[in-house]
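Below: the structure, in structure tokens.
Showing just some of the chains, left in place.
Residue numbering begins at 1 within each chain, and the chains themselves are lettered A and B in the order written.
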Amino acid sequence: AVTALNTEMVFIMNSLLFLVGGFLVFFMAAGFCMLETGLVRSKNATMQATKNVALFSLAAIAYFLVGFNLMYPLGDWVVEGWLGGISPTVLEPVGVALEDVDDIEYASIGSDFIFQLMFCAAVASIVSGAVAERIKLWPFLIFVVILTGIIYPIQASWSWGEGFLDEMGFSDFAGSSIVHAAGGWAALAGVIVLGARYGKYGKDGKVTVMPGSNLPLATLGMFILWLGWFGFNGGSQLAMGTISDVADVSRIFANTNTAASGGAVAALILSTIVYKKPDLTMVLNGALAGLVSITAEPLTPSLGAATLIGAVGGVIVVLTIPLLDKFKIDDVVGAIPVHLFAGLWGTMAVPLTNSDANFVTQFVGMAAIGIFMFFASLVVWLILKAVMGIRISDEDQVTGLDKTEMGMEAYPEFSNS
Amino acid sequence: AVTALNTEMVFIMNSLLFLVGGFLVFFMAAGFCMLETGLVRSKNATMQATKNVALFSLAAIAYFLVGFNLMYPLGDWVVEGWLGGISPTVLEPVGVALEDVDDIEYASIGSDFIFQLMFCAAVASIVSGAVAERIKLWPFLIFVVILTGIIYPIQASWSWGEGFLDEMGFSDFAGSSIVHAAGGWAALAGVIVLGARYGKYGKDGKVTVMPGSNLPLATLGMFILWLGWFGFNGGSQLAMGTISDVADVSRIFANTNTAASGGAVAALILSTIVYKKPDLTMVLNGALAGLVSITAEPLTPSLGAATLIGAVGGVIVVLTIPLLDKFKIDDVVGAIPVHLFAGLWGTMAVPLTNSDANFVTQFVGMAAIGIFMFFASLVVWLILKAVMGIRISDEDQVTGLDKTEMGMEAYPEFSNS
């Protein structure tokens, strides 16, 4: 009888972990939205907010219709280990009895679904920041539907759906590669196809700084993302119904927090050294890079190791943000350094503290994810470009997307422009 | 022994659900505040923020002094099924023992109180958006005290306090009618008594657009409301201590999220078709309307049905926001379409997926709530108007409430006006 009770409580606690993790990661959609809306110029802020609300909503629908079962085929693969099942999500019936539960050792389908959906939506949020200020709304949203309904779930199934990367032993706890680098690759493909914002890169190689219009809002976005990351990494323990699971979730909370701190401090110090002055946007991105870096393995590091792993993420951001400008890759909010570069670092750092992982497998997984995400995204972007065009005209970019595309200003009474 | 333990754990888990739900729904007060403050003109933003903080605080005190026991008489009615008990809230004693707990099958009084209080405050938040930019502070706050201490609790007792509507079989899971339409009715009465903002409707029938001053802030408000709704609907399961309860809470999370998504997407598409351009405020209100629509029954629908129920909410918003202008009903933030119209739709949609409900009873409940909320509010508004006046003079409206009523600007360094 005690064992039966135990099973029931474990199921309840695991489901609760997903529900709490789910609403925390949901809130990251607001975090991304505020970060990005704060970092674009005010003439594009309404558009950026619109894109963020719309991308989350479309991701939610695409993931329920296609993505979830494509990502978690539960043995019912179309192509074993490579391509999952195709069917919409069906939840457990109302008032489900113990004997009708899908997986009594795990958690309710609904809680698992809501948690995993939020990860999928985060991938799209990453993209929207990089391609901001010059992409058309509708092609962007079509890309989001394909990304969240098909591309991301296929790739994620390889690891988390028990596909071929999982078989190989690839280890990415909460998704430095599977979520963050994946989003970064999709963003990189988009930015390349789209081209830089009008006026960003002069013919003489001059880079025009286009400062964000609302840094306090961007700071709020960063804090919300940090908050959400407790759910992102903590929930990825997937269980909270035993002493060892709850202690592991606790370790993950502590490591996640200290990695973010390490990233922020490293970026603050390094940006002060390199640019002579502290740079708030670097500090914000440094904290986020710290979070991305620890996401592949937030459990095994000590607090000191986690701080250092995060700090390296912060260093990567400060060094690579100007680098992108050299290649005329115009990433408006720094999403590629934060999510892609720090994500790759996080993935390769796993074997440093987790003896079950090895560098070769990590590299293979990282590369497989990268190649698929980049080229699948590239193909979709190129088709969208050919079929309907994806770029706002230079003239309309100068006027701003809010006036030309939406007829609605974000701050109608403030802006001097 | 196992059973005893079970009882204790169920009590703990139920209380925990209310505590988590409680802080999530509390945060909706911030969501309403940001939404409304972002949608008013900057000259009224300090006033709008002040009203939102004050209304929540007063609601909290009124609900503890009178509202809670009026709403949940637990058999101790003044008029059986119609008018509850009159006494302040008393919590369980410190360190309460198992045998002294008020209802061992349910949850701690404090957790139930904090959860229910947040619903009551939400009703007042709904009103404050509709009557913004021309209502006087103190009459508004007096209305809030009467609304949250007396009017709402009496009405809510009919269903949730096991009054006559509950007897009839009226079904409103988390309050599409009991909370949202109720707030909308109170707002409608207020807007009618108050009249439109100065300059809103010209004599020639021309409608002047008065755009919100800070759309990113309004977007943040919408996201916070969406976040809070997981607690609003999920917590309304009222239990999380069994497998079937936690699986139901999970269903509710998933359905709530997808209904919001459906509402946002429907509003995005329809507003683009109708107005030729996508409209952020419609998308925000569409998401909220989706949430309101699913609130009467977030448990029984499938994900697909929930998406459609929410989408209809989004359609309602796009179609009825301009309709209100035809009747010169000046609802500053769209609270009436979102909370009243979508709330009515949600109430009537219950029988579509829940066979325990029927259209006649739903209609009777909806009508009873509407008639009481509208006319009780109307009487209070009329008395306030007669006794102390509720409307800011046209001149002061032109100057803005922040300067005339408060002597404090929301953005003293930004505004061009």
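The rule is short, and it goes like this: a contact is a pair of C-beta atoms (placed from the backbone, for glycine too) under 8 Å apart; a residue touches a chain by one contact, two chains touch by 3 or more.
From a predicted model like this one, the values you see are computed outputs, not experimental measurements.
Undergrad: Looking at 2 placed copies, how big is the full complex in copies?
TA: If we count every copy in the full complex rather than just the 2 shown, we get 3.
By definition in this document, only the chains that are shown with their structure count from here on.
Undergrad: Calculate how many whole Å lie between the centre of chain A and the centre of chain B, each centre taken as the average of the chain's C-alpha atoms.
TA: Each chain's C-alpha centroid was found; their separation is 32 Å.
Undergrad: Quick check: in the complex, which residue numbers of chain B touch chain A?
TA: 2, 5-6, 9, 13, 20, 24, 41-42, 211-216, 219-220, 222-224, 226-227, 230-231, 234, 240-244, 246-254, 257-258, 260-262, 264-265, 268, 277-281, 283-284, 287, 299-300, 302-304, 307, 411, 414-417
Undergrad: Please give the residue numbers of chain A that touch chain B in the complex, ascending.
TA: Residues of chain A touching chain B: 1-2, 5, 8-9, 11-12, 15-16, 18-20, 22-23, 26-27, 29-30, 33-34, 37-38, 45-46, 49-50, 52-54, 56-58, 60-61, 64, 88-92, 94-98, 101, 104, 107-111, 113-114, 117, 137, 214, 217, 220, 405-414.
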